[in-house]
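The complex is shown incomplete by one protein chain, all other protein chains being positioned as in the whole.
Up next, chain A:
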Amino acid sequence: MAEVLVLVDHVDGAVRKPTLELLTLARRIGDPVAVHLGPGADTAAPVLAEHGAVKVLTADAPEFADYLVVPKVDALQAAAAAVSPAAVLVASSAEGKEVAARLALRLGSGIITDAVDVTAGDEGPVATQSVFAAAFTTRSRVSRGIPVITVKPNSAPVEAAPAAGTVEPLEVSFGELATGTKVVSRTPRQSTGRPELTEAAIVVSGGRGVNGAENFSIIEELADSLGAAVGASRAAVDAGWYPHSNQVGQTGKSVSPQLYIANGISGAIQHRAGMQTSKTIVAVNKDAEAPIFDLADYGVVGDLFQVVPQLTAEVKARKG
């Protein structure tokens, strides 16, 4: 069976959930071969094997951390040369997309970004995209070269599918461009202890209606009662009430959770672009005409300062 390359997204060997989702999709097309770059391959390999990787190609070098994007392209290109894959799957993070695009160009291949599903097809993998702020669904394929596809988080289930996961070192030689953009310093984002926004099963968001940074504690308390991640509209972020890393929408994160709760958010097209594919959408807004109610499976017209704390208390009570 043909091999499918999966670029591993990890933090020092802790494999991020979207990579496990990629392995599920890769198994539909062929035998997943994971490519682990940077430290922590020993930690990652068993996890990757558990989820279907027949092989784990590993390379570690200071370049991966010290320079932007290109060293990883060099490595993935070397991996593609080593296994002649039927497709390359990469998670749709900012970096993942850039790595994938440059790789596609080098391989003489087309690229599809932000797929929400990938299936096997007669003429190669078929990727589903959700476009124009999720108003349309398209199905596309790469018609030339080795298909390179980036996939959004929460697009496939994580499945256990034990495979050999044989670890093999990958020989990488870095080109001249690899050291073009130096990462002079790096400040890791502080962990909030809450689930990762793009990976969370439930997202609780606040918008302009939250009316102040201090009031976001109401949103956080609801999120914590549900074990959810916290999101924000651009209006709330621009006002300085919540960090940009939590922004949901076209210029923030794109989320696709089981449940999305929008509080004091009107539902502008650019916000919808980042949350419209959520399974269940719930809205709390004092304006019955707010466009967010057009999307909502359940909506409460009311003051969030009344509704949200009552909801939080009730959730806590029901959970005991």
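Details
Criterion: contacts are C-beta pairs under 8 Å (C-beta built on N, C-alpha and C of every residue); 3 or more make two chains touch, one makes a residue touch a chain; residues count from 1.
In the analysis below, contacts and distances are computed from a predicted model.
Of the candidates "Ferredoxin", "Electron transfer flavoprotein subunit beta", "ABC transporter permease" or "Acetolactate synthase", the chain left out of this view carries the UniProt protein name "Electron transfer flavoprotein subunit beta". Touching the missing chain, out of A:A78, A:A133 or A:A239, is residue A:A133. Only one residue from A:T113, A:N154, A:S205 or A:S256 touches the chain missing from this view: A:T113.
Of A:A86, A:V118 or A:V142, it is A:V142 that touches the chain left out of the display. Residues 11, 68-70, 73, 93-95, 97-98, 100-102, 104-106, 109-114, 126, 130-145, 177, 180-189, 202, 226, 244-245, 250-251, 258-259, 269-270, 273, 276, 280-282, 284, 288, 293-303, 306-315, 318-319 are the ones on chain A that touch the missing chain.
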